[in-house]
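This structure is in structure tokens; I'll ask about it shortly.
Of the protein chains in this complex, all but one are displayed in their positions.
To keep things simple, chains are lettered A and B as they appear, and every chain counts its residues starting from 1.
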Amino acid sequence: MAYTGKILRVNLSTGKSTTEPLNEEWAREYLGGKGLSIKYLYEELKPGLDPLSENNKLILMTGPLTGTIVPNTGKLSVAAKSPATGTILDCSIGGHFAPELKYAGYDAVIIEGKAKSPVYLYIEDDKVELRSAAELWGKGAHETEHIITETLGDFITMAIGQAGENLLPMACISSELYRQAGRGGIGAVMGSKNLKAVSVRGTGGIKVPDIRKFSAALNKIKREDTMSDDNIWAYTDGTPNIVDLSQDAGILPTRNFQDGTFEDYDKIHSEAVKGVLKAKKACFACPLGCGNYVEKGKTMVEGPEYETLALCGSNCGIGDLEAVIEFNRLCDDYGLDTISAGNTVAFAMEMTEKGIHDFGVRFGEAAMYLEMPGLIAKKEGVGAELSRGVSALADKYGGKEFAMAVKKLEIPGYEPRGSWSMGLAYGTADRGACHLRAWPAAEDAFGDIDPLTIDGKAKMVIDMQDDNSVKFSAIFCDFWALSTERMAEILSLALEREITAEELTVIGERVYNLARLFNEREGFDRKDDYLPERIYTEKLSTGFTKGKLLPREEYEKMLSEYYQLRGWDEKGLITEAKKKELDL
Amino acid sequence: MILVTLQLRGPLKKYGPEAKMFDYEIAAESCTVRELLEQLKVPTSSISFIMIDGKKADLDATLIGGEMVIVNPRVSGG
Partner (left out) sequence: MKALVFHAEKCIGCKLCHLACSAQNEGEFNPRLARLKITSRYSRDGLVVNGQTCDLCLKCVEECPVDAIVVKNERLSFLDELCNDCGICVEICPHQVIIKKEKGIGVCVQCRSCANWCPTEALTFEEVKN
């Protein structure tokens, strides 16, 4: 059976762990991954709780296909209430952790409470222990992983660095050094629980009906679908590909979103990364291997991904690949989300250059830029203030119009003034500004649909959000652009029951609405679905998008159409009819 | 006979001489982007967007020689 049927529940306050059966009714309605973890959190978390208190819960959730040979199913959902935004937060981490957890016998781990002193969670099949992390606390995520590997051997570990320990809203969780559960302060949830790391080893296996036939069928799908021209960009280039696309389309964030093209884009684009490439690296069961392991000078990283090249490169005016690689490596080690860190440093740069407040960093100056991850993670020097993120900084020092965040989560690498649909995607994403709920730039800025109109954009964003919701609940990696029909075909084989594409579409809509319901319960509504002022009022100055902005009235119309098509009211609240329709 | 300069980006490189940029001869007085891609056997489903001399263009745009044509690949995530 593809699910193990078992959930591990660990109470860090009492030190006790128990197992319980997977809620099968919820598994049918939400599948796993994103949807199922949000369901558990919706049912178990009281509204209004402090995300950094012991009352928050951290859920590590696999999917029904995790641990099988189905391509691109090796990721893990990591979910909690977000310390950065106060919304629901689900992240996705690659690497090899998820299957190991499944082989250990668990569909998920739910971590509750708070340990009295730093611990790490040790899981080896049935053996579950909280071990002292006294020797690890204060160390970076990388050193932590190395030490645990040297101690335990053949385990997969995910760990926080100093940023998570210090409860930063931009703290992430790292695994195998360079894979992250990145956004919304997920690392701070671990830090607030005194949980330094989770290490797992599993010796079990997963069975599916007619496994040889299943494998043969999936090998054919792997060749004809997963590795088709649509997806092979991940192997040949990886995400740095997108630097060229964004530059051409005029949506490459430059100098704190002051512009959409960067004069040194060709120092940090795909060709530049390939010039320092040592090896391609894949997550578990992925034939595409999007990871780029690079070495330049004394530094190395598996990356940089597009978001890092954009937010920590062009957005900081840094056209020096070695500097971006080092900044990336430092963030991965200290445990900082590169999107939020890049945005925060860029904001500090603009504030300094405009003479509003001197944070000691300027666009294009690599030396101070490279000091930032350490100062921020350890809350030292100017990092003490910067660690709070752009929204808090703007509240205190000004510059609100160009504090680039939605719901206090910093904006990813696509300039909304050059892709109005991305503006809507950022405004309506469940966890704050996010490009992974809907990525409509693919169709307008990077496609043949007019990016500077609101026509059809609401529907496009809704369809993408729902598609990704079910995709990340079944757990397929973003980079396999598979159809819902294909998803249904594979799930039907693995779960021994007929699942249709229609059923999956409903699950997608249900998951997205449940996330919204969680947020509604926390007091979120229309007023929180807006973009920073800069987007509505300042025109871009160079390239393809010269002179462009996203007028507020157009955004309002697009947002209203979005609510209407979603079946929500004018305040952005889900109607009773819609709740009933989706069994919420 | 007209000449255009072509950039096939990312995984689309394999449809050309595997160079960053190259000159391509078209045996006609003019041709559409669609026809050019057909000649190179680039499947249109693999393309995200096309730029001609720095402006977005569609598959039916006409080339008359001397243009810089950039063909961008499809990507799914970010």
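The rule is short, and it goes like this: a contact is a pair of C-beta atoms (placed from the backbone, for glycine too) under 8 Å apart; a residue touches a chain by one contact, two chains touch by 3 or more.
For clarity, every value in this text was computed on a predicted model and none was experimentally measured.
Peer 1: Write out, one label after another, the shown chains that touch the chain missing from the document.
Peer 2: Checking the complete complex, the chain left out touches A.
Peer 1: Hey, which of A:L288, A:C316 or A:A474 is the one touching the hidden chain?
Peer 2: Candidates A:L288, A:C316 or A:A474; residue touching the omitted chain: A:L288.
Peer 1: Sort through A:A249, A:M300, A:A392 or A:L582 and give me the one touching the missing partner chain.
Peer 2: A:M300
Peer 1: Where the complex has a chain not shown, which of A:S132, A:T203 or A:S483 is the residue touching it?
Peer 2: Counting the whole complex, the residue in contact with the absent chain is A:T203.
Peer 1: Write the list of chain A residues that the hidden chain touches.
Peer 2: 67-69, 71, 96, 99, 103, 146, 176-178, 203-208, 211-212, 214-215, 219, 222, 227, 235, 278-289, 291, 293, 295, 300, 302
Keep this in mind: only the chains that are shown with their structure count from here on.
Peer 1: Using mean CA coordinates as chain centres, what's the chain A-chain B distance in Å?
Peer 2: Centre-to-centre distance between chain A and chain B: 34 Å.
Peer 1: Which residues of chain B touch chain A in the complex?
Peer 2: 9-11, 13, 20, 43, 45-46, 48-49, 51, 54-56, 58, 70, 72-78
Peer 1: Can you list the chain A residues touching chain B in their complex?
Peer 2: 229-237, 239, 241-242, 244-245, 248-249, 270-271, 306-307, 412-414, 435-436, 439, 441-442, 446-448, 477-481, 544
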